[in-house]
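Report on the structure given below.
A protein chain is absent from this complex, but the other protein chains hold their places.
== subunit A ==
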Amino acid sequence: MSRNFGSNLGQLHFKIVLLGEGCVGKTSLVLRYVEDKFHEKHFSTIQASFLTKKINLEGQRVTLAIWDTAGQERFHALGPIYYRDSHAAILVYDITDQDSFVKVQNWVKELRRILGDKVVLAIVGNKIDLDKERNVPAEEALEYSKSVGATHYQTSAKTNRGIEELFLDLTQQLLRMAESQNELNSSINLTSNRNPEVVIVDDSLAPKKSCCG
């Protein structure tokens, strides 16, 4: 079964998986984007691990399903179960924490190894409101992102900077990818769409004759 981009109802569904060490602000980032809230009392959801956002981009209705993952080291091995079949991955690190950036590099390697080039990668340096305590140089991160074919963003969930841009840009990339994928698919479809083993019998009355009884 091939990964299909979007559904048949003219609406595209994208699965975006959020990866990153604990405490880098994955949850805050996505809550800020989906609910535009940060550390507030009244969230309309009791969970922030699976959130969806519907947007309309370039006349195309897009639904983003954002999957949060557990960032603890002990759950690292479960990563492949999470990012299986995902269209994009957002890798978050804390600009004040060099270790979290190293972790991102590990994720990138893993993702490229397992999902190949089909996945859109976004590397996000979060907490730029703490620029004074920065430990990951922006240039280094940018360079690294380029080298692995990912896009680098800088955000702050606290001050709401760069988050809208991040998701908008990511969605655009996904749309472009979906288009190219669809073209590819349609060319394949012409040749072999169906499993040749399955014989579709339109007329159910065909096997009418009975052998006994």
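To be clear about the criterion, a residue touches a chain if its C-beta (ideal position, glycine included) is under 8 Å from a C-beta of that chain, and two chains touch if they have at least 3 such contacts; residues count from 1.
Just so it is clear, contacts and distances are computed from a predicted model.
Protein name for the hidden chain, per its UniProt entry and selected from "Rab5 GDP/GTP exchange factor", "Vacuolar protein sorting-associated protein 35", "Protein kinase domain-containing protein" or "Signal peptidase complex subunit 3": "Rab5 GDP/GTP exchange factor".
The residue touching the chain not shown here, chosen from A:67, A:93 or A:167, is A:67. If you put the missing chain back, the residues of subunit A touching it would be 1, 3-4, 7-9, 13, 15, 18, 22, 26-27, 31, 39, 41, 43, 45-50, 63, 65, 67-72, 74-75, 77-78, 81-82, 84-85, 194-195, 197-198, 200-205, 207-213.
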